[in-house]
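The other protein chains are all here in position, but one chain of the complex has been omitted.
To keep things simple, chains are lettered A, B and C as they appear, and every chain counts its residues starting from 1.
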Amino acid sequence: MLTSRTKNLYQELILEHNKKPRNYRVPETSSHQAKGHNPLCGDKLDVYLSVDEESSTISDVSFIGDGCAISKASASIMTTMVKGKSVEEAQSLFKMFHDMTTGKETDVTEDQIPSRLRVFAGVKDLPARVKCATLAWHTLDAALQGEEKISTE
Amino acid sequence: MLTSRTKNLYQELILEHNKKPRNYRVPETSSHQAKGHNPLCGDKLDVYLSVDEESSTISDVSFIGDGCAISKASASIMTTMVKGKSVEEAQSLFKMFHDMTTGKETDVTEDQIPSRLRVFAGVKDLPARVKCATLAWHTLDAALQGEEKISTE
Amino acid sequence: MSQAAIKTETVHNPDQIQKQLKNLRDDFPILSRKINGRELVYLDNAASTQLPKQVIETVSAYHEFHHSNVHRGVHTLSQEATDLYEEAREQIRSFINAPSLKEVIITSGTTDAINLVSRCYGEPRFGKGDVILVSNMEHHANIVPWHMLAEKTGAEMKVIPITDEGSIDMDAYRALLGPDVKMVAVNHISNALGTINPVKEITDLAHKAGAVVMIDGAQAVGHELVDVQALNCDFYAFSGHKMHGPTGIGILYGKEELLKEMKPNRGGGDMILSVSFGEITYAGLPAKFEAGTPPIAQAIGLGAAAKYLSGLDRDLMYQHEQNLLKYATDKLSSVPGLRIIGTSPEKTSIVSFVLDGVHPHDIGTILDENGVAVRTGHHCAQPVMERYNVPATTRASMAFYNTFSEIDALYDSLLKVNELFDVNQPN
Partner (left out) sequence: MSQAAIKTETVHNPDQIQKQLKNLRDDFPILSRKINGRELVYLDNAASTQLPKQVIETVSAYHEFHHSNVHRGVHTLSQEATDLYEEAREQIRSFINAPSLKEVIITSGTTDAINLVSRCYGEPRFGKGDVILVSNMEHHANIVPWHMLAEKTGAEMKVIPITDEGSIDMDAYRALLGPDVKMVAVNHISNALGTINPVKEITDLAHKAGAVVMIDGAQAVGHELVDVQALNCDFYAFSGHKMHGPTGIGILYGKEELLKEMKPNRGGGDMILSVSFGEITYAGLPAKFEAGTPPIAQAIGLGAAAKYLSGLDRDLMYQHEQNLLKYATDKLSSVPGLRIIGTSPEKTSIVSFVLDGVHPHDIGTILDENGVAVRTGHHCAQPVMERYNVPATTRASMAFYNTFSEIDALYDSLLKVNELFDVNQPN
């Protein structure tokens, strides 16, 4: 029997995205990219973006990498969330996600958080896993800021 | 009021030799000499010997140096004990003194120990002070062995 | 004292041996902790072992009754602290059978000890053309200091390969040994694979080639009877926290003739005979390498740990750990999709493994939900991960206080992992 905390963390959606990650590929061209590394558990992933300069819209996003279920599912879900969004929208999703997983008090109510992000709410009780969930988002942010490498020590 | 342990350690004879050390001088000539140093308390003394080669007798012995009452009195009393003695006798006195002050079990009974040495018996209860009492003797031994410097770390 | 109870007649049945050892669990307060509502199953002993109450209480009693700075005081507390500190050194000396107290240097841990050797022995002696051999299964503590030394001096670090099962490739080692080899640095037991290395043979071969030998004994002291004289190694390093002692303390054993020639490591109080601005005279051994106020309480705690272990029936403990190893190896091998990394015939009670389709990090979290504490990751031995081409492993490491039923708990939790991730299921 699994404890409810485990079940809460490893929700169906996470397990499913872990098994079949979306946008898992190296694109032929990209305008931004960054490498993320979590030395704590060895998770590594590359995020690729195509940003339309005029409209400042993310026209394509993909990733590849090795990692635990949480980090992989988070990367996969992230790509599905930011594709087609403006850079600004992507960044505010990052902030929302970050605040939720680190348990920060904000004005955002639960139902304002997209359900696909809400499945990661459980990691806030598992400090060792927060970085797994946020690695992809940190890497996205780094790519958008023009940094090439980040490490979530 | 002084405790009996203090009184036992700082006997009249020790206090008296501390005040008026015997053979406290640098001789004009000497056949052996050594510098003794106890870095723990900064005690330093030089021992000078004239040994008659044929008879292997210590014809003269003196010392100078800075140190606590125990080390100064011990040096002074030592000079009075070994002057005129053979090298062998001096070394067996050292052994006897060393065994007594370090509390080593031996066959030597208390009344076999010269009374001038017995006044130092109290240091065996004060481990921090054993080296003060033995420094002069260690230096004597070093001089006889042809070593020039010793340090009782 | 529960220790007396086990010095009885020899028993051979694994369950009986366990029964004899089981009351020792009461000495370890943490073992009765609950984790997420379950009994703690502590299988992370290779990272840090737990402390018996005898050690915890020795440290507290020191603080409550005897604490003072050592070495230079005449007052009673200072003398008591000095005596306790130096008695601890003697307990540790006897624990590893070092010939002399001068050869037992108190450091802050294995890492500090290996860095000391790299710096004070290697740095003034090594240069271009010199070779330092390390094995492919070393902990970072026995790689990085040599890497830094090589960068500084121009010496070269070469790697002794390991076999697929995780043993040192002795033929390759022999082939690497040449007159250019100045240092061989190898662990006694690998924390990532569990392999017990033939350190006596490795040392003899190195000596024949004229090299000096540094053994990283971090994983050995808690399990093996270590006799540095029998091993004849030049340096041997270990940590208190791997042998049921405190953190913040470790030991460097070194042969006196080598330590004597070496420059001091850190400068400060207690490591000098005299200081004036023109000239400084260094103290003799072991003080030369113990600058400043030493880890007094920690040394006394480590002495207590050495005494605790020495009071136990080490053969029985070893037998029990080997029984646990065999039981765990058999049981885990039957978990679908599980592959053990490190299958040397000579192993300590460490089982490192990967599970098809599940990242170790996820395994670690799910096991923890069930109260089972294992380590996941690269275990500070990234070259081992590279060698086996895995990003990380899950590692269960047992001490004498572990039990067969704790292995069962590990096994059950692993089945749950497969179930949750819907992998490695019978079809």
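Heads up, the rule we're going with is that contacts are C-beta pairs under 8 Å (C-beta built on N, C-alpha and C of every residue); 3 or more make two chains touch, one makes a residue touch a chain.
All values derive from a computational prediction rather than experimental measurement.
Shown chains touched by the hidden chain across the complete assembly: A, B, C. Residue C:I272 is the one among C:A172, C:L205, C:I272 or C:V423 that touches the chain not shown.
The residue touching the chain not shown here, chosen from C:Q20, C:Q50 or C:N197, is C:Q50. When you scan C:S108, C:T203, C:T393 or C:N424 for touch with the missing chain, the hit is C:S108.
Within the complete assembly, B:G42 is the residue of B:G42, B:G84 or B:P114 that touches the hidden chain. For the chain left out of this panel, the touching residue among B:A34, B:V47, B:I113 or B:C132 is B:C132.
Interface residues of chain B with the unshown chain, by the touch rule above, are 1-3, 5-6, 9-10, 15, 18, 40-44, 66-70, 72, 126, 128-129, 132. Interface with the hidden chain, as seen from chain C, comprises residues 29-30, 33, 35-36, 40, 42, 44, 47-48, 50-51, 53, 55-56, 59-60, 63-69, 72-78, 108-112, 114-115, 118, 139-141, 143-148, 157, 159, 239, 241, 246-249, 264, 266-272, 274-277, 280, 291-298, 361, 364-365, 367-368, 372-377, 380, 382-383, 386. Contact residues of chain A toward the unshown chain are 37, 39-41, 126-129, 151, 153.
FYI, only the chains that are shown with their structure count from here on.
Averaging C-alpha coordinates per chain places the centre of chain A 38 Å away from that of chain C.
In chain A, no residue reaches two or more other chains under the touch definition.
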